[in-house]
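Before I ask anything, here is the structure I am working with.
Apart from one protein chain that is not included, each protein chain of the complex appears where it belongs.
Presenting subunit A:
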């Protein structure tokens, strides 16, 4: 089907230089021209200023704190970025984090003392799989409703946000669930431990970001994700299975939320029903600050990580400066609007 040998005989001489078609300068193309690059520069500047202003900022304890806090948000931002690239949105991730965390903790309580105790780590593996399984079901419901039934992503996931959060309260009757059982120490090692002095959550984030980058830029699936956001009708006309790609991105988004939720159980030592309430907004903000475009077609893992880190660094800076926590919420909103504004001004300037 892809046989174009009848044209490949043409001499491969003049590929590059056309007399009348100018090449854009390198700094106006690719990564350097992206919002992600601008935000990365802003992030570095802010971090330098903060380390000058506060001696506590670069202390190992504070850095570890920042690293952990942003990793949970960062991991989910990776998944949500995928959805945003297709032109969709996932508001249900905060609730999914909570229900996956709760499911994981409750299953661990229930299987401890049963025959599974005899098999090393079986109880823990079963509970983690149950937590992720719940996330998978939520993602599948979102994906099927959006792709097959044709409901709007905003409304579907808004409804799911409420349903899942409600389930989290109903199942626990509002009480926090602590993981117990013979494997609980291993569980804490895997979710809240350190590897070579680095919190494992950061390592998970970086590994997942690297995998996502590979998938987005070097696989057909990744290309189809971008194509959906660029022109869904065109994608369908070329024979891409639009429904399957859509369902896949909502499932991956939910799974990333479930995974981050389970990590948070280890961090908190308990899964409260109000876990990660309101996180969906921070996560979407992180994706947008990092350069993902809510109209679809643009975004990437580097932006997700940088956006999540920027929000956390600024939040941390306000804490160190002793500013009231309520003002942090105001500031995060301000940064979102500023990031989008800068991008808007930049594209205005670049349009001839």
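As a convention for this text, a contact is a pair of C-beta atoms (placed from the backbone, for glycine too) under 8 Å apart; a residue touches a chain by one contact, two chains touch by 3 or more; residues count from 1.
Rule of thumb we're sticking to: contacts and distances are computed from a predicted model.
In the listed set "ABC-2 type transport system permease protein", "NADH-quinone oxidoreductase subunit L", "Monosaccharide ABC transporter ATP-binding protein (CUT2 family)" or "Ring-1,2-phenylacetyl-CoA epoxidase subunit PaaC", the entry agreeing with the UniProt name of the missing subunit chain is "Monosaccharide ABC transporter ATP-binding protein (CUT2 family)".
Only one of the listed residues, A:148, A:175 or A:218, touches the absent chain: A:218.
One of A:60, A:150, A:197 or A:239 touches the chain omitted from the figure, and that residue is A:239.
Shown as candidates are A:133, A:193 or A:297; the residue that touches the absent chain is A:297. Contact between subunit A and the absent chain runs through residues 1-4, 6-8, 10, 12, 14-16, 18, 20-21, 24, 214, 217-220, 223-224, 226-227, 229-231, 233-235, 237-240, 297-298.
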